[in-house]
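Notes follow the structure.
Let's look at chain A:
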Amino acid sequence: MAKMKGAIVIDTTRCKGCVLCVEACPQKVIALAGKVNVHGYPYVEAVKQENCIGCASCGIVCPDGCITVYRKRVEE
Partner candidate 1 sequence: MEAKDIISAENLVYKKPTLLNDNNMHYCPGCSHGVVHKLVAEVIEEMGMEEKAIGVSPVGCAVFAYNYIDIDWQEAAHGRAPAIATGIKRMWPDRLVFTYQGDGDLACIGTCETIHALNRGENIVIIFVNNAIYGMTGGQMAPTTLIGQKTSTCPYGRDPQLHGYPLKMADIAAGLEGTCYVTRQSVESVASILKAKKALKKAFQASMDGKGSSLVEFVSTCNSGWKLTPSKANEWMKENMFPFYPKGDLKDTTEK
Partner candidate 2 sequence: MAEGKVNDLSLANEGTKEVVLMKGNEAIARAAIRCGVDGYFGYPITPQSEVIETLAELKPWETTGMQVVQAESELASIYMVYGAAGAGKRAMTSSSSPGVALMQEGITYMAGAELPGVFVNVQRGGPGLGTIQPSQGDYFQATRGGGNGDYNVIVLAPASVQEMADFVDLAFELAFKYRNPAMILSDGVIGQMMEKVVLPPYKPRRTDEEIIRDCPWASTGKKKGQTRRVITSLELKPEEMEKRNLALQEKYRKIKDNEVRFETQQCDDADYVIVAFGSAARIGEKAIEIAREEGLKVGLFRPITLWPFPEKEIAALAKGKKGILVAEINAGQMVQDVRLAINGAVPVEQFGRLGGIVPEPEEIVNALKTKLM
C-alpha cells in the first residue's frame, strides 16, 4: 500500500510568523518555534515532519514564499 510522504524546508529568515501555514496544514506539521529570527520575527518550524504528506498547502498560502515542499511515494 503506497502513500505520499512529504517534507518541508522553511526559510526561517524570511518567515514573519504570520502562522497562516500552521492553519493551512491539515497534518499539524508546523508550529511557532518560540524563537525570533534576525529581523525580530517569531518564526515557524516543522515540529512533526513525519506527519507531512507533501500537499504544499503551507507553501501555497505562505505570503513570503518561505516554504519549499517535497513529496515522495513510499511503499509501506
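List of remarks:
The definition used in the following text is that a contact is a pair of C-beta atoms (placed from the backbone, for glycine too) under 8 Å apart; a residue touches a chain by one contact, two chains touch by 3 or more; residues count from 1.
With respect to how the candidates were assembled, all candidates are chains of the complex that A comes from, given by their letters.
The structure displayed is predicted, hence computed values, not measured ones.
Between chain A and the candidates 1 or 2, a touch occurs in this complex only for 1.
If you check the complex, the residues on chain A that touch candidate 1 are 5-7, 9, 13-14, 16-20, 23-24, 39, 41, 46, 49, 52, 54, 56-57, 59-72, 74.
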